[in-house]
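Shown here: the complex without one of its protein chains, the others still in place.
Per-chain numbering from 1; labels A, B, C and D assigned in written order.
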Amino acid sequence: MTTPVLTAQGVSIEYRTTPVVRAVRDVSLTLHRGEILGLAGESGCGKTTFAYGLTRLLKSPAVLTSGEVVFHDRVGGDVDVAALDGDALRAFRWDKVSMVFQGAMNSLNPVITVRAQIDDVLTTHRPGMPRAERAERAAELLRLVGVDPGRLDSYAHQLSGGMRQRVMIAMALALNPQVMIMDEPTTALDVVVQREILREIMRLREQFGFAVVFITHDLPLLLEISDRIAVMLDGEIVELDTAENIYERPQHAYTQRLLESFPSLTGERGGFVRTGAPAGSPSTADITVEGTV
Amino acid sequence: MGTLEVRNLVKDFRVGHGFRRSRLRAVDDVSFTLEAGKTVALVGESGSGKSTVARTLARLETPTSGEILLDGRPVSGSRTAMRAYRHDVQMVFQDPFASLNPFHTVAHHLERPLELHGVARGRGAVAEQVAGLLERVSLTPADVYAAKRPHEMSGGQRQRVAIARALAPGARFLVADEPVSMLDVSIRLGVLNLLACLQREENLGVLYITHDLATARHFSDEILVMYRGQVVERGPSDQVILDPQHAYTKTLLAAAPDPARHGRLRDEVRAELAGERA
Amino acid sequence: SGPAESDEGPVDTTLNVWAGSQTPITANFNPYAPTVLHGALGPVYETLFFYNKAGGGDPVPMLGESFAWNEDGTVLTITIREGVQWSDGEDFTVDDVIYSLTNEVGRSANLVSAEASDDTTVVVTYDSPQFTNEAAILGGAWMLPEHVWAEKSVEEATTWANEAPVGTGPYTVDTVSEASYTLVANENYWQEGKPAVAKVRYLGIDANASAEDLLKSGDLDWTGMFVPDPEGVAAAGGPTGYVNTPQDPTVLYTCANADLGCKGPQTDVAVRQAINIAIDRGTINDKAFVGLAAPISPTYALLGRDDQWIAPDVEKESPQSGDPEAAAAILEEAGYTLGADGVYEKDGVKVELTLTSVEGWTDYNDAAKLIAEQVAAAGIKVTASTATWQEFSDSRQSGNFQLIMGGIIGTAVADPFQIYRDWFSGEYTQPVDTQLEAGEWNFTRYSNPVVDAAVAQAAAASDEQTKMDAYAEIQHEITRDLPYIPLVINATQTFYNDTEFTGWPTDEDLYAFPPSWGSVSAGFILANLEPVE
Amino acid sequence: MRYYLRRAAFYAITVWAAISLNFLIPRLMPGDPADIMLAKMARSGEVAPGVERTIRLLLGSDTNQTPWEQYVAYWGSLLRGDLGVSVTKFPTPVTELISAALPWSIGLLGLATVISFVLGIAAGAWIGWRRGTWVDHIIPGSTLLQSLPYFWVALLLVYGFAVVNPWFPRIGGYDVFTFDGPEATAEFVGSVIYHGVLPALTVVLSSFGGWLLGMRNMMVSTLSEDYITTAEAKGLRRSRILIGYAVRNAALPSIAGFGISLAFVVTGAIVMEQVFTYPGLGKLMITAVQGNDFALMQGLFLVITLTVLAATFLMDIVYGFVDPRTRLNG
Partner (left out) sequence: MAEYRILPPRSEKLLAGLFITGGIVLFAVVAPFLVQDPRFSGNDAFLPPSADHLLGTTKLGYDVLAQLAHGARGSLLVGLAAAAIAIALSLIFGIFAGYAGGWTDEVLTMVTNIMLVIPGLPLVMVIAVYAQSRSLWLVAFILGITGWAGSAVVLRSQARSLRSRDYVEASQVAGERTWRILLVEILPNLLPLLAAQFLFAVVFAILGEAGLSFIGLGPNGSITWGTMITEAYGGNAMSAGAWWWFVPPGLLIAVFGAGLSLVNFSIDEVVNPKLRVVAETGDRRRAPEAAAPAAAPVQPAEPKAEVTA
C-alpha cells in the first residue's frame, strides 16, 4: 500500500488580490493508493485552496504560481495534472479524481433531479453507456451509500442534509475514481449522522480501494479515520505523519497546540480546563499542558 | 445566591401556511435549575430544542406553557419586569460574526446595555465601564478595542466582546448557546476558559449549550441530554459521560470523535467487513 | 395617393386627407354629435347655400336655389333645388328642409316657424331680425333627410352615431377603421359629373409632428395644418400646392368682469391695457408663428377684407412692437407701484397672472412663453402654463382663468358683426362658475351696456350707415376695454397635391376656405377637384 | 399544487384590489368627475338618462346610493362587461374601443417583450459567463440602455429610420394608405409586421438592458455557487454547465420578476405608442387622458392591469415548471 497515486511537488497558490494572499506555500505531498490522508488545520490555512489546486479547480484570482501535481494512473502511467487542458482535463476530472465539497448542501443543483445529475457524469465520461445501464448504475450507487434508489427522482431540497451528502458521495463514486478528495464533507452534519457517513466512506474505501484526502479541522475525527495526517498552518504543511504518531508524538508546536484544543471525552479531565487559564489569556498559546491521555 | 428555574417548559411552533398549518413541539416539558456559580450543559443533536430553551430563557420566545422563575419568583411579562429580568439574565450567541452589528463599534455594543440598565451614567462613567468590561474579557488595550468594528477582529475576539456585552448589565445568569462552535479550534478553549473563569470569579450561573460532549463534560457541573424536545438524561457531568444510561446518550457518545480513540472507526469498519466476508 | 392598381378601366385615384382626426377613429357621422368626423360636414351633408369665408362674394346656391328676406329681416323665403336625391335614392324635399331647420337639436332660438308654401318653397319666420344670421342659417344648417331622422328622439339625435349616413353631398361613407375612413363618390350627386375624385381617405394621425412627416413624404394630398417652414414641404417631396389664409384672430382671453365673478389683476382694465402694449407682436409672429400670421385689428374686422367697417378714429392695427415703458406708465397712472421684485402691485396685490394654453399646440405654447418674457419687462409677471384641451375648455366654459390663449372664430362673411355679438355682448355670457351654453362664446364675461345696445342696433339695421355707427361705438369700447387682447390673425395653412388633382382654391382664386378641416367648404372643394389623368 | 393555489389567491386579491382602486380613485378626487363630464356632454346636446346613469355609476356620484351600493352596482356593470361609454369617442362603448386596441398591444408588446427577454437573458448569461474578461466593458453600455426614455428612443428611431431614411413607415399598425381596415390577407400581415419593426425595436432597445444586467448579476452569483464548482469538478462540458447548471438557475429570478418588469415595460410602451400612432392600448390611454375621458381611462387601467396580471400568471406557471422547489413546498 505504498505506491503513490497522487504527488504534489512544491505547490504554491496565490490569490492575486490586494494584498496578494499566499494561500498555499510550497506544499509537497504524496498520496498513496488506497490510503486516507487527513489534512488538518485551522480555518483559512489553505486546505480548500490546496484541494482545488490538486484538481485544477482554481478560479480567478487564484493562481497556481509554481509546483507540479502528478497523478499516477493505475493503468497508463503518469499524468501531469497541471499541464492538462480542455478535453483532456475534463476527461481526467471525476474519472480519476472526484471530490466531495465543503457544504454539500449547496453542491447539488437545486433545479434538476438527482438522477439527472448522476446521469450527467455518466453521459459525459461514458458516452457509450446505454440508458438502461445508466439507470441501473445510478440506483446501484445510491444503494451503495445507503439511500433508497427511489430518491433518484428527488430534488435536492427534498433530501435531508445527510442524504444530500450521501448522494454527493454516491456521485463521487460513479466512475470508480482512484482518488477522492473530501473537503469537510460532514461539518454541517449532526454527530450521529456524521458518524454514519464516515462509516460509509470507510466501508466504500475498503471495498473499492480509492485513496481519500480528507480535509477537516476536526482533529479527533481525523485521528479516528486517517492513515496519515498532514497538519497545515498558514499555507504550509508543518507536519505529516501517521495518525498514531501525530497523536502520540506530535513534533511541531502547532500540532501540539491543535491537539490540546481537543480535550478528551473519556480521558482524564485536562488540568488546564477550568483551572489553568487565567481569565486574561487572549490566546491558547500560554495554556499549560498536562497530560491529555 | 440566586437561582434561575425552568419548570415544565413547553414550546410549540406553528409551521406551514394556510390550511396545512401544524404545530411542532420544539421543547417538551423541560425543567431544570440554574444555580449561581454552577454550570449546566445542555447537549443533544441538531434540532433537539436546545436553542429554543435558550431563547425562551432569554425571553426571545414566549413559552407555550411552563414557567420561568428567577430566585423562586415567576417573571411577569410587564415591561419593567422584563427589564429587571434582562438585567439578571443575558445571552451569548453562537455566531460571533452575526451577533455583533457590523455597523457599530465595540464601544457601542457595550455602552448600550450599560445605559439601558443604568449601570453607568454619564460619558466618563460609561467609558470607564466599557474599558473595565473589555479588560475583564482580556481585550487590552481597552481603548484600542473599543474603537474597533467587528470586521476588524478575529472570531475569538468578537466572541469576547459578545461575552462582555452579556456581562455589561451585571448579569448573574448567562445563557451561552454554542458559544464556541463557530470558532477556530485553537481558540475555542481560550473562550471557554474565559467563560469558566468569569463564572467562577463572578459567581455566575451558566447554561452552556453545545453538542461537543467533551467540553460539556469538562466545563459543566451537570449535563442534560436533550432528544426531540425532551430531556432524556441528566446528571453530574462525569456520570452522564462515563456511565450513560439512556440509549440516546450512548449513541451520542459513540458518535463523538475522541482523540484518545484514534483509529477506532477504521478498525471497526475493517472488523465489520471481515465479519461480513466470513 | 397616386393611382391604386385597378384592372377595370378608369384610373381609380384616392385622395388622402388629414383633417386633424385622432386615432382610434370611431364611426360617427352625426353632424349634431360633438365627436362627428370631418367627412360628414360637407362631403356627406350639405347646406342650402355656400358662403365663402375666405373671399366673400355672393352665396353659392347649393340645395337652395334662391332666398329672400322680408323688410325687417324676420321672414326668410327659401326656394330649394329640384331633382336632388338623397344617397339612398329618396328625393330631397321641403320637408327635409323644414325638419333640418326646426328639429329640436338644430333649431335656432329665434325661430318661430318654418312652413312649406309649395313643393319647392319654405317660409321661415323668426321673432327678431336675422340679417346678420343669414350665413349661419343658410350656410350653416345641415340638411338632413327627414325620412331617416324624423323618428329619432332628441336624445337619439345627439347621441346616435349615424354610422351609415344618408346625405346629399358628393360623397358617401365607404369604410371605417380605427386608423382611417374612406368616402366614395356619391353616384346620385346632384351636380352632373361631380365629384371626379372617386375615393377620399381620411386618416387618423395623432401628432402634428407625424402628420408633418407624412406630408413631407408626399403621403398626404390635402391637409390644413401648421407647418413652420411651408416651403420645406414641397422641397422635402410633399405636395406643391400651398395657400395661407389668415382668418381667425388669436387673442388672450381675459376673465375681465369682476362683477360676474372674475378674479385676478386682469379684471383691472389698466392691466389689460398694459399687457396689450407691452406685447411685442412682431416677435411673437416671427418666433411662435414663424412669420406666417397676419397683423390683427383690435376691432376684429379682418384687415383687408373688412376694412370698410373700421371706424376712422380707432386704432386700426394693434402695434407690432412692444412698449414696456408705456405699459409701466399705464400701470403707474392707475396707482400701481413697482415692487422690489420688479413686479407692479396695488393694494398689496401683485400683477401676477397665469397664462394657460393647450398642451401640444406648440405655436400657442411658444407665444405664451414669449408673452411672459415680454410683459416681464413692464413689471407684469405672467406664468405660462399648459393644460390639456379639456382642462382648457373647462376653464374657458366656467370662467375660471386669468389669461388663456385662444382663438376667435372668424366670420364667414365680410362683416365682423358675429364676433361683436357672440364674443362681446353681455347676453352671450354667464357668471363665473356657470357654464356657457351652446352658442355662447363670450368667455371673458365682458358685459358693457353700450356694446350691447350697439349690437342690438346693428342687428336690426338694414342700411349700412346705421351699422357703421353702431360698429364705431362697439369698437371704441372694446379697443379701450380689451376683454380680449388681440395678438395676431393666425395663419391657416393648407397644403394640397396639385400635381395629381386640380381644382383647388388658390391665392388667385380663393373660391372657398381651403383647409381640409373646413366645415362645409371641404365638401365644396372636394366636389370641385379633378384627378389629373 | 399549493403553490398554484397560493398564486391564484394572490391574483384574485390583486384583481379585486385593482378593480377597487379603479372604483376608488375618482371618488377620492376633489370635485365631482361625473358632474364635470356631464356638463361637458350637455354642451353638445342633451344627455340621455341612460348614459348619465352609466357615468354616475362608473364615476360614483349617484347621490341616492350608499358607497356600498355603488360598489356593488359597479361590480355588477363590470361583470356584465359594461365599462361605460367613451366621451372622446362618444357614443362608442369603452369595451369596443379597448377590444379593438388590445390585440395590437398584446401582439406588439408581447412579441417585443419576449424578444427582449430572450435576448437580454442570453446576452446577460454570456456576459456573466465570461465575467472578468473584456466582455465586462459591455456593462456600462447596457446601463445606458437601461435608462433610456422609451419615447425618446422612439423619436430617434423615427428620425433615423422613417424620416431621414424612409426605410420604415412613420405611423400606424399597418399601411393605412393601402388597407381600409384589417384584412385577412398575407399582404396585410406583412404590412403589420413591417409597421411593427420600429415600435418593437423601441421596446427591445429600452428594456433589453434591464434584463441583461439582472441576468448578468444573477449569473455571476450563480457561478460562485458550489454546485457550479461541483459540475466543473465532474468534468462536464462547458456547454452543459452553462445551460443546465448556470443559466437555468440564474434565470429563475428573472422569470419570477417577469411580471414586475412587464409592468415597467407596459408603462414605457404606453408613451412609445403615441410616437408611432400605434393603435394599441397606450395610444388609447393617451387619447383618454387628453380628452379627460374618465370612463375610457378607468377601463384601460383595468384592462392593462389585468393583462399584466395575466402575463405574470403565465410566467408563474412557467416558473413552477422550471423551479421544482415552488411546486412542492412553495
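One rule holds in what follows: contacts are C-beta pairs under 8 Å (C-beta built on N, C-alpha and C of every residue); 3 or more make two chains touch, one makes a residue touch a chain.
It should be emphasised that the depicted structure is a prediction, and the values quoted were computed from it without experimental measurement.
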Among D:26, D:120 or D:169, residue touching the chain not depicted: D:26
Touching the absent chain when the full complex is considered, from B:90, B:157 or B:186: B:90
Listed residues D:199, D:244 or D:268, member touching the removed chain: D:268
Residue among B:7, B:38 or B:149 touching the omitted chain: B:149
Which residue of C:174, C:391 or C:440 touches the chain not shown here: C:391
Residues belonging to chain C that touch the chain removed from view: 207-209, 212-213, 216, 228-229, 232, 283, 287-288, 359-360, 362, 365-366, 369-370, 372-373, 383-388, 391
Residues of chain B (touch criterion as defined above) contacting the omitted chain: 55, 58-60, 82-83, 86-87, 90-91, 93-95, 97-104, 112-113, 116-117, 149-151, 162, 165, 168-169
Residues from chain D at the interface with the omitted partner, ascending: 10, 13-14, 17-18, 21, 25-26, 29-30, 33, 131-133, 136, 139-140, 143-152, 155-156, 158-159, 163, 213, 217, 220-221, 224, 259-260, 263-264, 266-268, 270-271, 274, 285-286, 289-290, 292, 294, 297-298, 300-301, 304-305, 308-309, 312
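Everything that follows uses one rule, which is that only the chains that are shown with their structure count from here on.
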Most central chain, Cα average position: D
Computed distance of Cα centres, chain D from chain B, in Å: 54
Two or more partner chains touched - positions in chain B: none
Chain B partner contacts - residues on chain A that touch it in the complex: 36, 42-43, 189-192, 194-195, 198-199, 202-203, 206-207, 217-221, 223-225, 227, 243-244, 247, 257-267, 269-270, 272-274, 276-284, 287, 292-293
Contact footprint of chain A on chain B as seen in their complex: 45-46, 135-136, 138-140, 156, 184-190, 192-194, 196-198, 200-201, 211, 213-215, 217-219, 238, 241-242, 251-266, 268-270, 272-273
Of all residues in chain C, those that touch chain D in their complex: 1, 4, 14, 16, 22-24, 26, 28, 32-35, 105, 154-161, 174-180, 182, 201, 203-207, 210, 213-214, 217, 219, 359-360, 388-391, 393-394, 397, 435, 437-438
